[in-house]
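One structure follows; several queries about it will come next.
Of the protein chains in this complex, one is absent; all others appear in place.
Labels run A and B following the written order; every chain starts at residue 1.
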Amino acid sequence: MSNYPIRRSAAKSVRLLALLTPLLLLATGCHRDDVKVYRIAKDQDQQLSAQTAPALPTDSPNPGLPPGLPDISSVPAATAAAAAGAPPQLTWTTPAGWTEVPPSEMRVASFKVTGAGGEQADVSVIPLPGMAGTDSANVNRWRGQVGLSVLTDDELQKAAENIEAGGQPAQLYDIAGTNPTGGSAERILGVIQHRDNTAWFYKMTGDADVVEKQKAAFVDFLKSLNFGAAAPTQTEISAANPTGDGNMGTLLTIPTPAASGNRPNWQVPAGWQEVSGGQFLVAKFTLTGDGGATAAVNVSSSAGDGGGLAANVNRWRGQLGLQPDTEMLQPPQIDVAGGKASVVDISGTDARTGQPARLVGIIVSLPDQTWFYKLMGDAKVVESQKDAFIQFVQSAKH
Amino acid sequence: MLKNLFKVFSSLKLTVTCLSLGCILVFWGTLAQVHLGLYKAQNEFFRSFLVYWPLDGSAPHIPIFPGGYLIGTVLLINLLGAHLRYYQPGKRKIGIILIHFGVVLMLVGQFMTDFLSRESALHMRIGETKNYSEADRAYELAVIDTTDKDSDKIVAIPCSVLVRRGDVSDTEMPFTVREKTFYANSELTEKDAAGFEQVKTTAGSGAGLWWREEPRVTAMDSVDQPSGIVEIATPQGSLGTFLVSAMLTQPQPFTFNNRTYEMLLRPERFYMPFSLHLMEFHHDKYPGTDIPKNFSSRVRLQNLDNGENREVLIYMNNPLRYQGETFYQASYDPDDGGSILQVVHNPSWLTPYLSCVLVAAGLMWQFLSHLIPFLKRRMAAPANASVPRKEKKR
Partner (left out) sequence: MKKWIPLILVAAMAGWVLSSLYQPPETGFQTREFGKLPVLMDGRFQPFDSVARNSLLQIRTKQTVPLDNGQMLTATEWLLEVLMKPEQADDRKVFRIDNGEVLALLKLPESQKYYSFNQLKPQADELEKQADRIEGIDDAKRTVFETQLMKLFSEMNLYQRLEISLKPPGTDDFAAELDAYQKSIAPGVAAVSARDAGKKFDQDAFNNLIGFMGNYETVARFALPAVIPPSDPGAPRNDWQNIGTNLMATAHTGEISPPAQAYATMVTGYRSGSPADFNHAVSDYHLWLADRFAPQVNKASREFFFNNFQPFYKALVIYVLALLLALFSWFNLSDWLRRSAFYLVGLAWVIHTFGLIFRMYLEGRPPVTNLYSSAIFIGWGAVILGMVLENIYRDGIGCVVAAFAGFVTQIIAHNLAMTGDTMEMMRAVLDTNFWLATHVVVVTLGYASTFVAGLLAIIYILRGVFTTTLTPETAKSLARMVYGIVCFATLFSFVGTVLGGIWADQSWGRFWGWDPKENGALLIVLWNATILHARWGGLVRERGLMNLAIIGNIVTSWSWFGVNMLGIGLHSYGFTDAAFKWLMFFVGSQLALIVLGLLPVKMWKSFSPAPKS
């Protein structure tokens, strides 16, 4: 290898380095973000309220999949049978001594148990669609409610008891602590189960003695839950009377058909403009009144009781800049397809725009779902559309 | 002195050292990904000049190993230096020159990609139209002037800027946004619970909430949820402190000088001069299984500037390339009702392609230019396999 004169090549390289270095520095400097200013036309901005969590590329380990593809291998390969018919109906066996309370806005099932000395325990079954927080977040929240400290994931896993609820495995957390108001011994039996895309919470809360005595009954109750298979044909020919013999006994895993949420059929009043509801609304309409005043109708649904009347009304009050109402009285009811619905009418100031606004909210409670219809916006527009809104809600067949 | 330095920098020994260090770095960095998560390990090992101990970034911050950028830079210098030193025109050297030039191009191209490229996600439900994409992991504080009827003026402050500067002013904002507290990952709750402290704000909907800081996430499919308390400082005094959070999707309103504003923390947005509308999304599976066969999104591309309005089908291995952005079918909503496109802006995308061609050509040249004479010689000397050959060793 004959060398080019080293001195000259050394000099050349110094020049090259001198060229490269500013580039490098520029590059590292380039990386700084800065403030951006821009203008956006108004209606696109409405996306703000509908937008929640960032669109997560849900990457997971999987052979050869790029980031951004969900992990298919975790979905059971069970091929579901015939097409799904009616949505699942939840049935159960009520244990002795439990008083069934009518299901509320959020609860699919609700019971009260009274002990010998009048102490109470409360049982609830609440499904929440999609992500309802991680299991550990929820269990630690329960722990916090009885004044206990947070546990790590490993500790929680050790604390979990595996039981069966509705034919599928579930984790039970037995949490004993004290009631923050009053200081009496309180106990929570909290059960979390993930079925399809919904998180089911079965909870017994109350006086420690009562819960202690009722724990076995609670576990039995959970076992007795039946989520009702989808009918194989349109009629009610179901697996009601199998003539198979006992050989079927120990089939080890039983996949359940997926439930599907659906959009009700309704009659949309004239002048209502349907717009994209975003990720968490079933439907959304915009209404325009005189002078460009606007109002919007949001339709959403939650499994179970969706949080309860009080929680939702207070949430709406908050949107109108009002303080929560702790003394909530039963709001007036109207008839809708499938039962009754509560109507609330609130006036205040729109927290987003600072303008006076009015909100008419209708909560339709169905056996295992609650529908929320909200008409909110400029007070005059709401006033003029209120009747049409009520008719719209009454026309909805879920 | 310079001569010796040059000798060192252009020596083959340095090349071997750099390559070996590179091997160790790649191996170590791969193992580290198990605990740090892919994203963090990448930044610590490969996208840095030095690898520090401890690896999670806490004190003491001692450099213990050269990082990817340092090894790459030294290799680059070494390559260029070696060429300057040993440059010799000739047919035989063409192969080596091609190879090394290709490698240089690859290294430089990857540096440029790291600095110039931008990836974001565009999530649309069926029927939704969007003209912006969102960063996967970066958040911004959007201060929106909503006074005007037709349009909003948005001052978007990236969280990194907010934290770095503390006080953010801009000619377009008549007040200063002051960061009081910022948690890169956090949790909010409506009830007092262990470990949480009450949010102390004087305005907005922060009051009544509890929050706490969380450690940064490492898993690939989770994202940090930041929260912070910011103060709006005006020449006439403070308008109050507000809680902004990735988990609070309702903007915090306030007024100043007869103008109404809103403020919220959201994933960084990149607006495009055109919009996409998701018409259909299909999730094809193999019959009788849940194995995905294909995902495809039919979108309508609408560009008001040049009147373009057409349908495009985006599916696996078939992206849409438009105006310097490329849209890939990346993911979808669990209920098959929405599609997530990965939007990539990478001006230096061509460099790996060119580099591949150059290096492949160079390697082929190099390889064949040795192999063919060797084979010829072996053919010429029949069956005398025992005769030692004087082959010119490189």
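To be clear about the criterion, a residue touches a chain if its C-beta (ideal position, glycine included) is under 8 Å from a C-beta of that chain, and two chains touch if they have at least 3 such contacts.
Since this is a predicted model, take the numbers as computed values, not measurements.
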Residue among B:T129, B:S222 or B:N294 that touches the chain left out of view: B:N294
Among B:F9, B:F182, B:F254 or B:Y328, residue touching the chain not depicted: B:Y328
Absent-chain contact - pick from B:N4, B:T30 or B:T234: B:T30
Missing-chain contacts mapped onto subunit B: 11-13, 15-16, 19-20, 22-23, 26-27, 29-31, 33-34, 38, 41-42, 46, 106, 110, 113, 119, 220, 285-289, 291-295, 316-317, 319, 326, 328, 330, 342-344, 346, 349, 352-353, 355-356, 359-360, 363-364, 366-367, 370-371, 374-375, 378, 385-386, 388, 391, 394
Subunit A, residues in touch with the chain not shown (by the definition above): 59, 61-69, 72, 77-82, 157, 160, 162, 164, 169, 171, 232-233, 235-245, 247-248, 250-255
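Here is the rule we use: only the chains that are shown with their structure count from here on.
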Distance between the centres, which are taken as Cα means, of subunit B and subunit A, whole angstrom: 31
Residues on subunit B engaged by subunit A in the complex (per definition of touch): 2-3, 5-7, 9-10, 73, 76-77, 80-81, 84-88, 111-112, 115-116, 121-123, 125, 127-131, 134-136, 138, 144, 146, 148-158, 160-161, 168, 170, 172, 187, 189, 191-195, 205, 220-223, 246, 249-251, 253, 255, 260, 262, 264, 266-267, 271, 288-292, 328, 330-335, 338, 340, 342
Of all residues in subunit A, those that touch subunit B in their complex: 1-4, 6-7, 9-10, 12-14, 16-17, 20, 24, 27-28, 30-31, 33-42, 44-45, 47-49, 51-61, 66-70, 72, 75-77, 79, 137, 140-141, 143-145, 148-150, 197, 261, 276-279, 292, 318-319, 351-354
